[in-house]
Each structure stands twice: as C-alpha cells, then as structure tokens.
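Removed: one protein chain of the complex. Kept in place: all other protein chains.
Just so it is clear, A, B and C label the chains in written order, and each chain counts residues from 1 on its own.
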C-alpha cells in the first residue's frame, strides 16, 4: 500500500496516517520529497479498502500494491495450468475446440450436432439444458431431459461434455451428466454458486461477466480455487461497450493479458462474443492467433429453427471450413489443433 | 416486427421472408418503395429473436416494435404503482429515505445508526447480513446474527427493514426478519432467485446491474411480476463507464426514463453509485431533483472502522444536513420528504 | 512517481531501476518490505511516461503521484475562479443560465428565442453559426450571417453571447461577434485550436469530449490556461456509455468531482446530455442540485421546424417552468438564480 499525501499536508496529518497504518499491522516507510510525502506500507493489505485511507485528512491518493487475488496469479504459480477432462487437456500445446448447439432441443438435433462437430475435430460437446434468458417468456431449457440427450450424444461420438449450471440446486444434476461445469457471464459474481463449485471435483469453465474487469474475473476464479477446486478454465465472451453493431465487443486482448497475470487456461466464445454467425469465423481465427487455449462455438444443423441463439450458430459446413483455417494458423504460435484423429479418418482430403 | 429488405433484394427473397413470418403466425403488410421493400409484421413477437430473420438472404435490418416486457410497462398500467411496507408508501408524494450501515457488525453499531437515521427522517433501515464481496478474503457478513440485530434496531426505532438476499436458500431467513428483500446489482440476472421472489408476498428492491440496460432491468422486474409479486421497487446504483474517478457513474437520467417506460417506483443509491462519502450528498440532491421516489444511503457512526464500504458511508451529521437540503428541494417537483414526524419532535430547530 | 517491484525482483534489477530514475533527475527513496521493494521517486514527473518504467525488468507497477495538469488544479489555486462576461459572473453565488436555439436560422427565430429566454431569466444567449455535424449532408450553419443575427438579438435583449468555434480560421469572426468562445465536444482535443484560444482575451466554454476522462478534460483546459487565457468555463454534456435510451449519459457526478480537483467553474448542458426534450428539465434540476455553476439549454419557439436538434429543444413555456423550479432548488445549496431583475420586471406574477 502506498499513501501519497497532499502537497500541503501538515506534519500532524502525516503522523495520524502513519499511526493508522501501524494500527493495521503494517510496516511504514516514509519518503519526504520536495513537495510531498509518500508513505510505503508493507504488510498484508489484501483485506483493506484503500478508499478508507483516502478519506483521512491530508491524503491525496492511495494505491494498492498487491493484486487482490493470490491462488489465481502467475506469481503464485509460474507455470501454466493444464485442466484435464480425461485425456482432453486444456492449456497444453493443443488448442481444444468445444462445440455444439446453444440448447438441447431434441435427440436428433443434439446427435446431429455432436456428429458434425466431432467429425470436424472438436473434442468437447457443449449444449445447454438450463438457459438463463433475459425474458421470462423465452425458452428456458429442457432441464434433465436435455442433459440426458447431451450425455448420450457425447458418449456416442466420444466427446467430453460441458453444460451450464445456474444455481447451487442444479450442481448435483450437472455433475451426474457432465465432465465440466459452465458458469455463465450473468453468474460470474454469484458467490454462493462459486463457493459450492469450489467444493466439487470436476473442472469449471468460468465465463467473464459482460462488464467485469479482468481483476474481478480472476477474483471470481479465486473463489473456486480457494475452495479446493484447481480446475478453472477462463472464458472470454465479449464485454459491453457503446458499439452496438455487434452484440458485445469480444476482448481479444484479454488473452495475452490473462496469460501474463494468471496461470489458468483461457478459451474464447466467439458465438456469444459477436452474436452474428458471419462474424464467428474471423473472431475464432483471431482468438487462436492471439494465443487462446481453446474455443467454444455454437454449431446447429438447422440454426433457423433453433429455439435459442440460432442467429449466432454456425452451419456444420462453416465449422468445417473454420477448423481447416485454424489448422493453418495454430503453428504460427507453436500450437496444434486436432491433427491426428482427423488424419486417421481421412478427413483432410475432402476439405477443400 | 419490421423487416427492412436490402436495396437489391429479389422478389424471391422477399417472398421467402414473407412466408417465414406467416409461418410464425404474423400478419404481414408489405410496403414497396422506390429503392427498398419494408415488411411490417403484426402479431406477438415477444418470443422471437430478430437476429434470426436478419440472417435470411436479402434482409437488411429487423426492428422489434413491442417492448419485450409487458407487466412492467406503463402501457400495461398507466398509473404509477405505490409499494407499501405497512404505512410506508414508496411511489407516492413523499420521497422515502432508507438509510443505515453497509453491514451489520455489532448491536451497538446497528442501534446507533438506526437511532441517527430515524432522527433525521429516514423511514426504512438498511443493512446487510449477507454481503456479496468481489474477494473471497473480504468480510462476508454476520448472517442470521446480523439480521437479528437489524430487526431489533428497526423495532426499537420504529423503522421498516430492508436487507439483501443473495441466494434462494436465504429467502426464508430474510423473509422472517425483513419487510423488503433487496436484490443486489450482481444478482439482477440471477433468474432462479428472481423466479422464487416472484412467489413471495413481501416487496423486492431490485438494483440495476452495473452494465444492464434499462430494458434488461425491466425484464428482470418482469420475472418477479410474472410470478405474482407486484411489489417491485427499482433501484439505480451506478453503471460502469470508462470514467474511474467515481467508482461507478450514477445514471441520474435513468429516473425520468424509467418513469416514462414503467409504472414501478424508482429509488437511487448514491452511496454505491459514487463510492465516496463526499459525493453522496450532491448526488442524493440530484436524484430527488430529477424525480426519484426515494433514496437508499449508507450511514455509519464510525465509518473509519466499518468492516465494509466505510469510505462511502456518511457521518450522521452529514446525513442530517442532507435531509435538510432535500426538504428544500422536494417541493420544487411537488413532493414532500418526511416533514411531519420531525416537526413534532422539534428536530428542525437544531439543524443549522 | 512510485515504482513497485515484482516479488521476485533481483537486487540487480532494483539497482537498474534506481539508476534509471536518477538519470531522470529524480530523488529516489527505497522501501524494502517483506516480499517487495517499493521505490518512491520525487521530482518533476509531469513529462514522464510511466509505461516506459513498467517495461523495465523486475517492475510490477508504476504509479504517477502528481496530477499531470497544474494551472487547472485546485492545489495550484485553492479559491474558485469567477469568469466574467461584463457584469455576468460565472462561478459566483448566482447560477447562470445560457439559453437559445441550437442554430441560428432566421432573424425572427433568433429574436423570438432571445426574447423568451431573457424573460425567463437567462443571462447569456447561445446559438450556433458553425455546426459540427456527423453527416456531410446535414445543415452546417449560416456562418457569419448567423453570427450577425445572434449578436443583434443579444443586444436587443441585453444578453451576452456564446457561440461555437470549430477551427482556428474562425476565431477572428467569432471574437468579433461573441462574448465567449464555445469549444464543442468533438474539438476538446483539437490542440491547435486550444493553443490559439490560449492567446485570446475572451473566455472559453470548453465542453467535455464524449469519451474524455475528467483528467483529460482538465488537461485540455491546461492548454488554454498555459497560453495565458485564464477564462475557462468547463461544460459537462454527457458521455458515451452502453445505455442507448438517452443519446448520452449526463455525468452529474462530474460536478462535485471537478469542484474538488479544479478551481474552474463548471456548467451543464442537459440538452445534448440527453438528446430528448422531456428529459431536459429533470436533468437541469439535478445539475443545479448537485452544485453546477450554470446551465446551457436549447430553447426554440418552434422546435418541430428547427434545422438541427429540434428534438432536444425546449418550448419557451417549458423553459419558464424549469426556471421557476430552479429558483426553489438553488437556495438548498446556498445559491441564487436570477432573482432580482426578474422581480423588478414583475416576472413572478405571471409564472404559474
């Protein structure tokens, strides 16, 4: 904690601030300059509210020195974390692609999407059974029936499964059917939910809130890590800005920033990040080029009839083409993307 | 729903869109202009995703005509709603002030704050027992002990009580002790919670999310109203912008906007809206001048030692002075603010 | 300047940073704590780019201590500045109202507006002759003809005159006709223009850019002050956020913030700040209640036929009513608003 005094601060005011810091069990170092005094306070300031010090007489500014998160920081754990769902490893050399429909609707729909994304090289099936919708009048998901369909399709096509959990009461159900919990952007600061997920064994895909700073996002990860669950995968999915042509502004620069601040893997959701199917491929390519550890993409075999978010779901043929483009880009940053299994099945011949 | 076709749209493309709209049970009116065709589709489009239509060939833009909320709209209920907590009426001529500490900490602290805010003219005690904190290492509230302290202080000083509910599992407890549920900004889109509050009898103070549009905020109110609970009070508490000098940017213009779009009462929280004690009074005055139905303000008798948000808590003497200023402003817009009880107790003599 | 080293910074890295700071003619104070070293550097750091230091090995964070502006700061000049246009004083006890049409269109229109705003209590006529318009196809103003009409109307009704200057080449013309230059939001960082206005004698109304921080705004004021022109009046007119119901989000909290950081007077433009006529009165009341030194409001006798911004122009009768409301509010914060002259002319009888 660094406390900068005002230019006209009196000796009495300075001493009062020093006493206050000592009362907080901090070691204080005082630097007296030509026009100002600066106090460096060393100790554990993770619990302090810097604004409180700012209210003391004579104080100009207070700056916190330690990041407020610990377990999530790269200083705490310098090497990158790999989160494993069985043999699928997020955060390693391979860029992992999760894909599937926005919501589970019917067995056929889920199965067709799973087949398509597997063929193109995805490793994890995504799909919602509990849907957080802005309007109470929108389709809210099939619940356990949806989970059952998703699990069956994942098994059939040898895919892992990730699905959204909206509330503590749904954890048991999601845990039964899925390999990873997904926490949506609207729940990034649902602390009751985060605490409970910290007690689980399966990993968590934690989406960034639409107005969350990267620091707040890492603090939400800290809630899960502090509970004992080390399997956190961060997911950038767009932030809200004044620009409205796209549904959100996908913050691609969050990728290198998170890589510097934290050891946790980061994936990108270009479907929610743009909200428009024709913008998904360029942004997916950009994410991989910027160093993302994975992608989560909505694919639907008949998006015009999707019960939710059809406008941002890719057709399987578009997804195929995107995967081919990504295979060219990944080596530029020393990554691979699902090379082997596809090769074995002779996929690459038909691509172009 | 209005569908604007591209300038070069073919007759075939136009007919395909018309067929699509008819398939959705809409009446379609076609306007053919010099350069473009515009399709007006009449019917219930509350469930439709306009982006889906935008993906059809030849479509330039799709605009939704009906607001997506219904029960919350002023078109549905032209006269303003008054939400009653016993004899305290929010949304009537009187501007209602809720005040108290950020968190309940000790019996003495809660009681001292309650005494101070009652004396100055507040009608409702505010105070948190469950605290949503960005960091898992921050004080998380006293839970039921805190609620017990708050209820005792409210009873002692003849105040109503509002306190935050963070999760469905806490509803029963809050209901036992409080007169109104508070939903925090981070939970504005916790739909599981909103649905359950829709089944309660006591009113709900619904804070706006830091990046929520006014439309999304009204849709969250709609979740509660649709469940059968008509007692929703909206609370503006600041939105996130690029300006960082203040913690948030208090959107005062949301007051007249909400008044036009909805019949629900709206109150303002200048404490969280600014995050700094010395900005609370100007923003509270601004809110009343702009037409707010009430205020919710943090007051603490020893804010420098508060366990949370002390920097934004007013001293009782500052709060007294603010209430006196508000009594001058309220009549400018035909409102009153706690005139009578204070008069009876001879408060006004000592004010200045 | 405070430099926080990383937890694992080596002694060699620390010494390199110290040497770098000494090379910049700074006195360096070193605080060695349990886990980190903090360097306090005292000296003139107004010209330094803190990001450069951040790039040195072992550095975690760099924080600038001095505000980058000097002449505009309240530390430099503790008492508030009063900017005078003859006997009209902006920044004193009286809240000054500037009003008039968005653009000068015809002699009759300008004259009718001037008469109306004078009668209601405005002291300064506003009106544009050079209009910055987003589209090249929109009405761009009447130029010198417009200035002539505005000056004649101001003289006729004993009002001062403020009008916008868009480019250095227009300064002479505006100076001839007006009592104050207006710099629009889009030109807040047109440094060539600001430098030239610093050489003028007449005061400048400096609007805040739609995405300018308060610090950047004060730095733009610094350009004018540094040139020798001390007559700067700041004008908040709304910032751009994700909320689109209003054209901009009027940042009312900027009023108390500017009052703390700077000695310069601040006025508010609720017409551009909201973009909708029915939101102007509530926001004008809010601005005065929050402590604004003045208002600048668009008034048009026939706004539906205005060539620009008619939707945000008030009818004279609405403006009359607003002024009456403001007269009730101003005393709440120890201000007056055009009481005397109106009284003398028997204005108050006809008001309600």
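What we mean here is this: a contact is a pair of C-beta atoms (placed from the backbone, for glycine too) under 8 Å apart; a residue touches a chain by one contact, two chains touch by 3 or more.
Everything numeric in this text was worked out from a predicted model, so none of it was measured.
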item	value
Contacting the left-out chain in the complete assembly, out of C:219, C:299 or C:323	C:219
Residue among A:76, A:139 or A:242 touching the omitted chain	A:242
Residue touching the undisplayed chain, where the options are C:28, C:42 or C:210	C:210
Full-complex contact with the absent chain, from B:119, B:208 or B:240	B:240
Chain B residues touching the omitted chain (full complex)	2, 4, 6-8, 27, 29, 31, 33-36, 38, 40, 42-43, 60-61, 63, 65-66, 75, 240-242, 244
Missing-partner contacts on chain A, residue numbers	211, 213-215, 239, 241-246, 249-257, 260, 273-274, 278-279, 282-283, 285-291, 325-326, 328-329, 331-333
Residues from chain C at the interface with the omitted partner, ascending	46-47, 49, 51-52, 54-56, 68-69, 132-139, 166-169, 186-187, 189-193, 195, 209-211, 216, 219-220, 222-223, 226, 240, 275-277, 303-304, 306, 308-312
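Just so we're on the same page, only the chains that are shown with their structure count from here on.
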item	value
Centre-to-centre distance between chain B and chain A (centres being mean Cα positions), rounded to whole Å	28
Chain B and chain C, separation of their C-alpha mean positions in angstrom	30
Centroid spacing, where centroids are CA-atom means, of chain A and chain C in whole angstrom	40
Residues of chain C whose C-beta touches two or more other chains	241-242, 244
